[in-house]
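For this view, one protein chain was removed and the others were kept in their places.
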Amino acid sequence: MRSYLDKVLAIVGKDVASELRTREVLSSMFVFAVLVIVVFNFAFELNVENNEAVAPGVLWVAIIFAGMLGLNRSFISEKDRGCMEGLLLCPVDRSAIYVGKMLGNLLFMLTMEAIVLPIFAAFFNLSVFDPKLLLVVLLGTIGFAAVGTLFAAVAVHTRTREVMLPILLLPVAVPVLVAAVKATGEAIARTPPSTPGPWLGVLVGFDVIFLTVAYLTFEYVFQE
Amino acid sequence: MGTFTYIFAAYAVIWLAALLYTYSIAARQKSLEREIEMLKSVMAEKEMPS
Partner (left out) sequence: MNEQGWLPRGPLGWVVPPMMIGALYMAFLFAPTEATMGDVQRIFYFHVPSAWAAFLAFAVVFVASIQWLRTKQPRWDAMAVSAAEVGIVFCSIALVTGSIWAKPIWGTWWDWDPRLTTTLILWLIYVSYLMLRTSVENPARRASLSAVVGIVGFIDVPVVFMSIRWWRTIHPVLLSASGFDMAPSMVATLMVCLVAFTLLFVHLLRLRISLELQREEVHRLRDQILYEE
């Protein structure tokens, strides 16, 4: 049990340390997210009236596309630098790699969101320090990272690599997108709805189900 | 478009899809058979020198 936790933390620590040195992934995720928000402004002619209606969607598209940048890198750099063999040789349950990678991805996405959210709030003239909004962002990111880490590991073994991840991930992540956008909409609404929707429940359910499924199936991705 | 045009279109789609798929399976079968013939002749050639 102890060595399991050690391995998980070692993986997270390694990813964080290598990122701190170059900061390339975080910066590209951040810039990409901001670009998406700006591009949507032109694509949908955002103005003060349709603000509330469009804002949640814009936020989550930005998060999802920026998130995929980070997810891709989490395994591709390992494979390219030959670290994958080292990780696989350790005498601990393969699922520890999943937990470690997933936590690392989650950490990177949350960091990116911490910087993007205030910018998003400024562009859309909304308050960001709402606990409900932060909770939705957290739950949605967890769900996305849970399946995303698994599928990133799958994608790295293919010929098409980075291209494979969005193709696999986006259809499966539809519930996260639907629930997160709806819940965000409710959280930022100037007049909140009388009965809140089941969205937080959907997110929690999704997170629990897919963290479990990914945890159980991860080892099969690396079988020869 | 009249009602029957829609019904016709729907059923045409179904038959086409089923036929095309069955045809695709058969076509793949044929190419497999061609490969078997090719392999057989390669095997026969290998036997010859001995």
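Order as written gives the chain letters A and B; numbering starts at 1 within each chain.
What we mean here is this: contacts are C-beta pairs under 8 Å (C-beta built on N, C-alpha and C of every residue); 3 or more make two chains touch, one makes a residue touch a chain.
Since the structure is predicted, the reported quantities are computational estimates derived from the model, not experimental observations.
Subunit B meets the missing chain through residues 1, 3-4, 6-7, 9-11, 13-14, 17-18, 21-22, 25-26, 28-30, 32-33, 35-36, 39, 42-43, 46. On the side of subunit A, touch with the chain left out of the figure occurs at residues 147, 150-151, 154, 157-160, 164, 167-168, 170-172, 174-175, 178-179, 182, 197-199, 202, 205-206, 209-210, 213-214, 217, 220-221, 223-224.
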